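Excerpt of the complex: some chains, original placement.
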Amino acid sequence: MHTIVFPSFYQIFDFIGTLAFAISGARLAAGKDFDWFGAYVVGLTTAIGGGTMRDVLLGVTPFWMTNPIYLICSAIALIWIIIFKSRVTRQDHTWFLFDAIGLAVFTVTGIDKTLHLNFPIWVAIFMGTLTGAAGGVFRDVLINEIPLIFRKDIYATACVAGGLIFYLCMQLALPAEVTAIISGVSVFVIRLLAVRFHIHLPLVHLDKP
Amino acid sequence: MHTIVFPSFYQIFDFIGTLAFAISGARLAAGKDFDWFGAYVVGLTTAIGGGTMRDVLLGVTPFWMTNPIYLICSAIALIWIIIFKSRVTRQDHTWFLFDAIGLAVFTVTGIDKTLHLNFPIWVAIFMGTLTGAAGGVFRDVLINEIPLIFRKDIYATACVAGGLIFYLCMQLALPAEVTAIISGVSVFVIRLLAVRFHIHLPLVHLDKP
């Protein structure tokens, strides 16, 4: 997940996102009485699952295999959960914001990496959404629950919208840094507004005959 | 999923199969109160999941990343479900036939692609079965149900049988087109006969001691 665009800022946000995703996984694992190892795996899967699937589909070495920071960051999340226990609940608002930051950063990273590998923009938007949202799906499969993002809130949809805005900025020939920032901020803001104003996608249901 | 063997017919059947698989995913998602996004993802996973796993194992770029038709086709399936709702149930017979067409086409595609990459025939039969049947397994994992094909009906077994017939035709040195057609029709007919005459595989059970 190296980028030449905005090294230091990017790395901080990437770390915050990884931490928030791992915390969300470890918390749900705790709710299912997992042991430390199980909670670590679920946290790690939430944090790196989307990017790993992206890299496997793109045919490149998964990003976390070249830098141990992602495994370490997931360990920090586990320790945090073990130390703070239920008090983590009181930090809910902060973790929600950090999770939204992660969603934004991961989406832009996924789009950027895919375009650099010369895939078309629609593959890039797909991969951006996968990077942001698939980790949460793997998390829910591991704890044997129906994936939350398929039923509740605007989550992956914010990634798709951010991807379309990325494409728009490209069409306007904006510089790469500006495009990345506008797209990422869009994902973040859409996610926040959707939760604040309880905006959902319609459900699909087959009226009983 | 390009083939030079029978371009136009093949593409129509491939499209019908993709549509049928995506419909089956989106319908089951609807039964679990998924939103539009969730239903789309489950439909798409059902349609492209098997072929994607095949391509990842074979080490080639997943087929749908070079042609947006598969993502579009899954969107059409979702729109169909949203518009027709429970009336889709009245189209059950048609969708069952289309699903069997998909099973047949995907199996032959998987075998063909694997052989062209110079893997042995037993890997090709494995990959053909994976292409035809794995999407349904991923679908059931995503909606948190025990995979249907592990407990009911002849489904993946029809793919294996079609693969063995493919091998037999190769031994008889039949032309590639004829081999593909005989193998595909076998999968289709075995699937239909199995459902028509309620043919099942035996269950494995451990008698309680």
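So that you can tell them apart, the chains are marked A and B in the order they are listed, and the count of residues begins at 1 in each.
In the analysis below, a residue touches a chain if its C-beta (ideal position, glycine included) is under 8 Å from a C-beta of that chain, and two chains touch if they have at least 3 such contacts.
Bear in mind that the values here come from a model prediction, so they are computed numbers and not experimental data.
**Student:** One sequence, 2 chains in place: how many copies belong to the entire complex?
**Tutor:** Whole-complex copy count, per this file: 3.
Note that in this section only the chains that are shown with their structure count from here on.
**Student:** Based only on mean CA positions, could you tell me how far chain A sits from chain B in angstrom?
**Tutor:** 30
**Student:** Taking the complex as given, what residues does chain A use to touch chain B?
**Tutor:** Residues in contact with chain B: 56-57, 59, 119, 122-123, 126, 137, 141, 144-147, 149-152, 156-157, 200-209.
**Student:** For chain B, which residues count as touching chain A in their complex?
**Tutor:** 26-27, 29-39, 41-42, 52, 56, 59, 61-62, 65, 68, 71, 78, 81-82, 85-90, 141-144
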